[in-house]
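Removed from the display is one protein chain of the complex; every other protein chain stays in position.
Right, chain A next:
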Amino acid sequence: MSTEPTTEAGPGETEPATGTGPREHQGPDSGPELLPTATAKRTGAVLADGVRAAPRATALAVATVLAGSAAGLVAPWVLGSMVDDISAGAGPDAILRSAVLIAAAALVGGILVGLGAWQVSRVGETILARLRERVMERVLHMPAARLERVRIGDLLSRVGDDVAVVTTAIARNGPEVVTALAVVVLTTGGMTALDWRLGLAGLAAVPFYVWAVRWYMPRSGPYYARERIAMGERSHALMGALRGRGTVRAYRLEEEHEQRIADRSRTAMQLTLDVFRLFTRLGARMNGSEFVGLGAVLVVGFWLVRGDLATVGMVTAAALYFHRLFGPLGFLVMNFNDVQQAGASLARLAGVVDLPTARDPGAEEGPAGSSLRVEGVSHTYAPGAPKALDRVDLRVAPGERVALVGASGAGKTTLAAVVSGLRTPTSGTVYLGGTPLDELGEQRVREHVFLVSQETHVFAGTLLDDLRLARAGATAAEAEEALDAVDALDWVRALPEGTATVVGEGGHALTAEQAQHLALARLVLADPDLAVLDEATAEAGSSGARRLERAAVAATKGRTTLVVAHRLTQAQTADRVVVMDQGRIVEEGTHERLVADGGRYARLWRSWQG
């Protein structure tokens, strides 16, 4: 099980990376919200939507499975009549006829069962594929405001684990469950067709099965949940210690961690054993039900034969029918849990599908021009928390480059997020080209404002594919041009397969500096009106940071740009410097003037130069 931290909190600096803000400021009571889970009814409706999309294929699949199961009924029936034939002293041709009949049913049954399994999988997989696509669509287009509130781990488990659970359930158990259900229904029908009293005798087992399941489910559910949690904690303790073994050794924490692993491992083990104990008791109850059914068929058959109401062959067939049910009934009960789990995951997926879509005003036209104006913007992350931004006013002329300077927690990153439209301020307005951001609508804002954040993410796939996220239709030549503009073409060409090299998770690992280069190349390709740069450069070392600074200047040349200056050299090259402290703008001017004025910035600059 993976215990990777779910978010790659960028190699950032001391301020929380864009987006991780609320976690830092909220109290324990105002935890992030969970995404909704659909009700059983709603989940059913979402599934029904899928079925309705392909009604004929669904009907065909069900019919084939039923026909296949019906073919399976022939053998015990024929065996029963064979018993009667033998008792009646029929000739060898009767036996031959019976054998041929079983063989013919075998061939037809084989074909139908095979086709049925394929059809059921096809319908199920198609419904699932469309569902997961809808889920991803909703998640990807989640409004920024909501994204800030939900836990990224919750999102990841929906698009990852939940989809995987449902996929496995459909692929492995889907056809089996449908087939087992069909066998149970049809076999009971077959017994009834032999003699309704024999059918009734077999049905005597049903209440016992139901009772066994109803006894088991409410008891096992909470245990399974606790077991999963305990296993997760065990894995955290184990992986945490082992991954950090260097630190464990340096601080002589071996015993402490071993003890923690032992405790959690023992707890998880005990739960596994307890839950299995419950499971074996379910097994015993099922055996009891089997006995009741089989016994009833034989006893009723006995009296029917004695009363000349049925032949020995019919009773034989009925007993064989019931014996044949052990397998599918056991399968259904044992897999009830899997089916339930798949249902729970499905409900979580349906919950995402049902997320309300954002009302996007989607202005007809984009902003007029690329000037930026911030008017009276204040922001607090939670009621009562200190103000992250306090009545900030700022104007950036088209093509101007402004650097934000300040200590950790001064509000630079928050201002960058507000200007990018990723965070709605508590009060005040941000204008782009004279139009307020909320009037432009999220879609439009995203087309015109580009944020390079502290969070770097190299998307898995080829490097070219990564760049094409910023502009879908970009040609390889355009991509190389963009890379060249940020001085990244040399190292990209040196990669094993150039821009076709697979990078990101599971691919060629890029350094922090290369990942930032990539982010800047995306900026060049996207060619936005306003660029907001809040990237971290320190991890790249000082020479790397200088290269990145040059690349950033090249990428934003002639563009309206707001730079969060993590290094003061970034401020030095800006047209204007804005110094922030505790959410307020405290100094403003060109680098030279501020240094000459001998204020806060001048002090920072001196200490920076070392």
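In this section, a contact is a pair of C-beta atoms (placed from the backbone, for glycine too) under 8 Å apart; a residue touches a chain by one contact, two chains touch by 3 or more; residues count from 1.
Methods note: contacts and distances are computed from a predicted model.
Colleague: From the names "ABC transport system ATP-binding protein", "Sugar ABC transporter permease", "assimilatory sulfite reductase (ferredoxin)" or "CRTAC1 family protein", which one matches the UniProt record for the unseen chain?
Modeller: From the listed options "ABC transport system ATP-binding protein", "Sugar ABC transporter permease", "assimilatory sulfite reductase (ferredoxin)" or "CRTAC1 family protein", the omitted chain resolves to "ABC transport system ATP-binding protein".
Colleague: Sort through A:Glu137, A:Asp393, A:Asp438 or A:Asp597 and give me the one touching the missing partner chain.
Modeller: Only one of A:Glu137, A:Asp393, A:Asp438 or A:Asp597 touches the chain omitted from view, namely A:Glu137.
Colleague: Would you mind spotting which of A:Pro36, A:Gly189 or A:Gly283 touches the chain that isn't drawn?
Modeller: Only one listed residue reaches the unshown chain, and that is A:Gly283.
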